[in-house]
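Of the protein chains in this complex, all but one are displayed in their positions.
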């Protein structure tokens, strides 16, 4: 178990270092549009993706999915290059920060709030139909939980008994709007239950319990081939997007930084974490530098796409 | 109370007589498309609409809304003429059976499953904003309850505390598909509760209790200016549309015909119902005859609409 | 040769496709029918196109859904992206409004956004068209609107052979394809090759050769156009009738070559009067065959209004054979 925890910590740290590097590049004007960093969600994303098998499993994330891409095993260099809009990016710069596609790692993300959730149901259906014992996972935010796409899919997944794990990344906010305003009802876990889903809300402060619960959930979805809903409270350590006014960030008092909690736990077990930290930031600084040196994609690829998709030419 | 019950019985009987007359005309080939009759829902629709005030209140129904139109006070002749596609129809034959618009009676219906529900939220918002003490009511089916439009609106109505009464007409089927298959979770009332709505499931066999509960619900929405959800089990006394194979009708053993129950109750009170029955079928046969004699709308109105809506002419 | 209706041809093609490849699944509302009702009888979809599939291939591959188009169309896209070949039925194309994000933003863009890492062997089957008093929300013809979305393929068969053949091509196309089946054609029978050979997407077909006017049309309007052309022939006017079959990609070559010959273009369509298929073809010809045009290109479409319900209005709203005959004559006098 300690090995697993260290691996998760390592992955989570790498994500944080990656996001920090992206932030630095954004501040320097290298990121062409707005980026939504996943600071605060790293441990969750690392824990989940670590437990998946990219040969059979699929993950679909929201606009805030850099961490999921990395944790799924996509090359940080390619992810960074995609975010920068460079030729070496996952999609040669066609997609960008919100549209990360790493099918070999079974990972994709989405720019439309909630739209990834039905897509994940499709991945679950594939696994079920082909009998791969694979599962699908979708990550979505607390605000996405009010989209028809998400609500319909909860029902559909239950009806078809799809091996689909719903993961609600509850950071308390959608853009500037608090979840306490936008979502009626006792809470979103109870809402999911009402769709016939087994639904679990992670405890917010015992990091090892959280990780264990996640492992159990994944195992249940896989072995019982049915959907399950998991609500994970996570802090929003930055604003909605990197560099926004940031007045609507979440409250780290009620939801402490999971990465900190995990480090404290490892420290208490006398497990060395300093070197891992060192390594991850060195790695990500190098990655960022390399991504920055990647070329802009040549406009010629537009000609290729024009001829692939063209309607009249 | 007995006077009220008799009025409801009267309205419900008129609806049934109307629907039967439509069925007869359809069998004779006079109804141009498919019609969805509301046989089994008459008492519910009559009870609700009877308790509304068309000056301030609004009702939005589904594809199965003939009864709602009548109970709201729309002219049966105009409704029948609309269903037949005649000039004297509510919309001169532009709309048809699924698109009944009687704004003076505060009533409208819809061809897209679930789409009427957000529209009703708008009527509720108008009442609230203008301070009319009006309420809005939306009727929708058990299958509609799985549409994003309906699910989103439950949350929105709760968030904005709209005076909106959700009425789930649960006849156990959507087209050929049983609700037990299509809707996961314990039941749809529990699902509505999870959106923060006070939610009531009507008892299925005590008709006077049902009626009273409906009155209480309407009163609550009005006086407390907040949404409420009411699930009404109703039998599907015909198939999905008039004349379909009908093998997927509901089960009248579990949900008896409310009109029968109401008549039995009135009979037990020694209230004369025979004459009312006589009257309603006489009225509706006359209405049907008159509607049949109404002219086809003149194609010239298309020219008017072409110039109203035209994009380039 | 055998005689099949459009509905039968589609049904047989579905049987063939499912039999040939275990990864083909069919998903939609009531496409099995009677789910949870305890009835053993299958409905086979609102129009009966999917009948018999569940009995043969099982409900694990022929899947009835709740009325949740966003969820199940999205599920189809996600399944196509991960190894299945889904054929999704949206009962009426009018209902695409409720799942339009999945069509416009997800299905249409995934191949591009993934830089071709993901291709979508996905077909969305749906019905279209007016003429049966189904009203404004069950009668639309959205082929033009869909074709304006980059990344989608859009086809509109006018007969049994094309319906089955285009369905087959659609499922092996790397792009998501929307197959629009006209409600008014489901029972139309024609003689066809029982093997139901694939019909390539992007190829129109000259149904009647002619010299005076090029008439481009699709779907149910094809039959009015053919009737009109036959009538006009009696008056010595020969019309070249082209069934475009595919809206996107459009067989621009075939059309412009024909116009190069005739010098005159009439487009007949029951889709949008403004910005629909008719405008697409006219714009294409105006740009590519301008030197050949002897007169202004014309279109015959319904007025720019929703579809009216009353039969008297709906029939008037729809282009008719006499309208087309008149249109051709006007064009020749222009």
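Note that the chains take the letters A, B and C in the order they are written out, and that residue 1 is the start of every chain.
Throughout what follows, a residue touches a chain if its C-beta (ideal position, glycine included) is under 8 Å from a C-beta of that chain, and two chains touch if they have at least 3 such contacts.
Please read these numbers as outputs of a predicted model, since none were measured by experiment.
Summary of contacts with the chain left out: across A:102, A:237 or A:311, the touching residue is A:311. Of the candidate positions C:43, C:62 or C:98, contact with the unshown chain belongs to C:98. Considering the full assembly, C:144 is the residue among C:121, C:144, C:184 or C:327 that touches the omitted chain. Screening B:45, B:62, B:91 or B:213 for touch with the missing chain picks out B:91. Contact between subunit C and the absent chain runs through residues 70, 94-98, 100-105, 108-109, 112-113, 136-137, 144-145, 147-151, 248, 250, 272-280, 282-288, 290-291, 293, 295-299, 303-306. Although one chain is hidden here, its contacts on subunit A can still be listed: residues 32-34, 85-86, 89, 92-99, 110-115, 143-144, 146-149, 173-183, 245, 247-248, 296-299, 301-303, 305-306, 309-313. With the whole complex as reference, residues 58, 60, 90-92, 94-95, 99, 101-103, 106, 108, 110-112, 115, 117-130, 136, 148-149, 152-153, 155-156, 159-160, 305, 308-313 of subunit B touch the missing chain.
The criterion applied here is as follows: only the chains that are shown with their structure count from here on.
Under the stated contact rule, the graph of chain-to-chain touches is complete, every pair of chains being in contact. Relative to subunit C, the most remote chain by averaged C-alpha coordinates is A.
Between the Cα centres of subunit A and subunit B there is a gap of 44 Å.
For this pair, subunit A with subunit C, the centres built from the Cα atoms lie 39 Å apart. Touching of two or more other chains is recorded for residues 148-149, 152, 155-156, 159 of subunit A.
Shared contact sites, meaning residues of subunit C that touch two or more other chains, fall at 65-66, 68, 70-71.
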